[in-house]
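Left out: one protein chain. Kept in place: all the others.
Take a look at chain A:
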Amino acid sequence: MEEDNIILQAVNITKKFAGVTALDNVSINVHKGKVNVIVGENGAGKSTLMKILSGVYPEYDGTLLLQGEPVNFSNPKDAMSKGIAIIHQELNLIPYLSISANIFLGREIVDPLGLLDFKKMNAITKRLLERVECNVPATTLVSSLRVGQQQQVEIAKALLEDAKVVIMDEPTSAITDAEVEVLFRIIASLKKQQVSIVYISHKLDELFLIADRFVGLRDGKMVGTIENAEQGTKDDLIRLMVGRDITNLYIKDTLPLGDEIFKVENVSLPKPSNASQFLVNNVSFSLRKGEVLGVFGLMGAGRTELLETLFGLHSERMSGSIFIDGRKVDIRSVKDAVANGMGLVPEDRKKDGLVLSMPIYKNVSMASLDQVIDNGFLNNRAENGLAKQYIADLKIKTPSQNERSKNLSGGNQQKVVLSKWLATTPKILFLDEPTRGIDVNAKNEIYHWINTLAKRGLGVLVVSSELPEIMAICDRIIVMGKSRITGEFTKNEATEDIIMNAAIL
């Protein structure tokens, strides 16, 4: 009886990358017609496991059983033809093709002459789109769809192949609340049709809305399951993920605050396409020496745009005033921002933070080359010395400063980006999602550094979408919603409820 409920089994799966064990003898079951939620921290091995289940990684040790039969997927298309579909976090549609063309990509229907049978494909697409509550014509270009709609198209694509198992990797990370509701309705209807869902998310609250059972991964090992999701509590889930109480993670000393170092008055940024709509709408706040100010908001609230605007990236469109040390400054470019003592650790360190092909030392010195220049020439020893100093200070794990940045783990890469800015001896540091995608230890070290920098008298602005994080490390929190500031709380006033209420205002 037990066997009948299990559609897909991973048995003793081990996967190594260049000597690093990503999965260590992991066995999990996917129950038929259920939402199987995989929980675990970043780096726990969730994505690796999903990539094995969906054929992205065809080589591993261990066995996959599909309805009791051993299977080996040679690629994602092979997995899909056997009924396993994956919806990646980053959607994989071709923007300048229609929905219908995307859904049938690689499986086009042709007429006897070998020409594409648009009529038939569009008709099937239309029915699929209805099933996923996507009310747009099948001929619409994907580039004109919102992210949530694109995700619906991806699900429709999975349904075309009669997927028995649909894997969803962080499906709600980039879509609106209304779209999340639709997604959950689609998941419910898939369940009714006996489709099994494997679901990965970090948003604990939403998990309880849809999960039937939980499977926990930690450091590449399966650490346990909660078979009946309704009986699990948030604490159970956190213990399953991290194996310790999350409250112990954070450290932030309460420090006496210094003078105001940074002030923003009525800063606005209109949309490039429409000057009457705003990405940042009339934002004012101030920051004192030694203060850690948190900026919380949901996806699309305008947090990253705010940082970019303050950092001189949109000087041609922005309005409002910026004061440093009480003096009005005119920041027309990133160069001006840096010259005025500002630094920005961006959200996406691989895309915006590092030159991955360059060794660590070149990344560390990048924003402050003037200090390692003698008579117009780069001083190799000074440059290496600078990097060595930060490798030691921030405990960057690397064989040497000559190691290419792309070979470092996420946490160590983040430390290199941080080093780059510390080397400029900034007065004000912006950190955009500083701990995204890095492991717990590195997280703690980053928190420790934020604390240290505050002690040194920097003003630190931290943008984060992780509530516990922002509540623990910040002295004060401003909340953004719909491009505006919708709340401001001191550390003592802040609770998850009031912050979230302000964010969804």
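FYI, a residue touches a chain if its C-beta (ideal position, glycine included) is under 8 Å from a C-beta of that chain, and two chains touch if they have at least 3 such contacts; residues count from 1.
Basically, contacts and distances are computed from a predicted model.
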Undepicted complex member, UniProt protein name, chosen from "sulfate adenylyltransferase", "Monosaccharide ABC transporter membrane protein, CUT2 family", "cytochrome-c oxidase" or "Fumarate reductase iron-sulfur subunit": "Monosaccharide ABC transporter membrane protein, CUT2 family"
Candidate in contact with the missing chain, chosen from A:232, A:346 or A:411: A:346
Contacting the left-out chain in the complete assembly, out of A:298, A:356, A:382 or A:498: A:356
Sole residue of A:32, A:420, A:443 or A:476 that reaches the chain not shown, by the stated touch rule: A:420
Hidden-chain contact residue, picked from the options A:107, A:127, A:185 or A:335: A:335
Residues from chain A at the interface with the omitted partner, ascending: 311, 313, 333-335, 337-339, 344, 346, 351-358, 362, 366-367, 369-370, 373, 376-378, 420
